[in-house]
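The complex appears here without one of its protein chains, the remainder shown in place.
Labels run A and B following the written order; every chain starts at residue 1.
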Amino acid sequence: MAKPRIKVPKKASAGDVIKIKALVSHTMESGQRKDKEGNVIPQKIINKFECTFNGTSVFGCDIDPAVSANPFLEFRAKVAESGTFKFMWTDDDGSVIEAEKSIEVS
Amino acid sequence: MHFTNNKTLFTLIGIALCVTASATPVDEVLVIDEELEMTTRVQAVEGHPISEIYSGWHYRTPETRALEADSFANPGMLGVEQGEEIWHTVEGSEGKSCASCHDDAAVSMKGVGANYPKWDEKTQRPKNIEAQINSCRVENMGAEPYKFDKGGQKPLTAYIKNQSLGMPVELDLSEGEMQSWWEKGKETYYLRTGQLNLSCASCHEQNHGKHIRADHLSQGNVNGFPTYRLKQNKLISLHNRFRGCIRDTRAEFPDAFSDVLMGLEVYTTWRGTGLSVETPAVRQ
Partner (left out) sequence: MNLNRRKLLVRTLGTIGLLGTSKVFATAEDVDAAIKAIAGDAEVTQGALTLNAPEIAENGNSVPISVSVDGEISDDSYVESVTIFADGNPRPEVITFNFTPLSGEAFAATRMRLAKTQNVIAVAKLSDGTVLSDTRNVKVTIGGCGG
């Protein structure tokens, strides 16, 4: 499995609203498809995404099977200080994909 | 009315498939990440039946075009990054990775994707990137060759081709017997096949720019493969697409990397001479 792709500016000024983009490799099996034998392929998706900055929640999503494979998210964050963004994607099977990005705020 | 036999049905489908309203390719410029300007339209190489060559990018909607212009948002880049990991992964009895011999792909693989397929003296046939990877795996790494579209074949091919992003496609047809494989490929290109009796040229030469149902027909250039297709939501290899197109004519389709499809790869790559390598392109 490929690592998540995350775009966070390396530097910003205090009070800036920055752009964050995140892309993770996942088939997002919708539970609507059938295999060659006609059996329903069970749902297996990323159902939750969370982003925190220095431990405080910034943005999150509750995700349904209608989100495309390799889910892409773009959102904003207001930064007041240097620190670390933490990103978490939760799979239906309970596993969590985690990643971090730091930003220098002056 | 009942369709009593398939022939009637397929005749009707054939009529339904008649291409409709014309819509020319868009007059836009593809710039990747606001810095790398791509050649997506170019005067055709001598001997080409079409005067101006367009990348398939020009035939897509604004949203699909934007996806390719942003290397972060382009989901095909997930495959490229996976290919980069494979590049550095040791496999086989010799304890080697691709990087053990070729070091930094950004240097050693630059231009490679723009000039393949190349003539291979040893096998006396053209060699594409996939075949080159497999001969490296077998001869130098002591690893199993990748089966078609399996293992790391697609991501590694995409990673290698991506090192030539923006470079113009150019084949050397003077090497070995490349010219005769080009001829074979040309024959395949114009050969009508299947119950729908279509050749590659029926859609991509005679009707490019028009619509087949809601689909905007491109010139069928191959400069962006492996390409990220929204339909499958993954990287699709060139030979998979060849087979898909032939299947859609309701013909039996040849094996990947067979002589027929290697000839077709040589010929269709030549048809896109001068276009930038776009791997991984984004298509519908």
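Following the convention adopted for this analysis, a contact is a pair of C-beta atoms (placed from the backbone, for glycine too) under 8 Å apart; a residue touches a chain by one contact, two chains touch by 3 or more.
Not measured: the values here are computed from a predicted model.
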| item | value |
| --- | --- |
| Contact list for the unshown chain, restricted to visible chains | A, B |
| Touch with the omitted chain, as defined above, among B:Glu37, B:Glu187 or B:Asp215 | B:Asp215 |
| Residue, one of B:Glu81, B:Asp149 or B:Asp248, that touches the chain absent here | B:Asp248 |
| Residues from chain B at the interface with the omitted partner, ascending | 1, 3, 9, 12-13, 16-17, 60-64, 66-67, 196, 203, 212-215, 217, 230-231, 233, 244-245, 248-249, 284 |
| Contact footprint on chain A, counting only the chain that is left out | 17-18, 30, 32, 34, 53, 56-69, 71-78 |
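By definition in this document, only the chains that are shown with their structure count from here on.
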| item | value |
| --- | --- |
| Chain B-facing residues of chain A, complex | 2-3, 5, 7, 21, 23, 25, 27, 68-70, 72 |
| Residues of chain B touching chain A in the complex | 72-73, 75, 77-79, 81-82, 85, 233-234 |
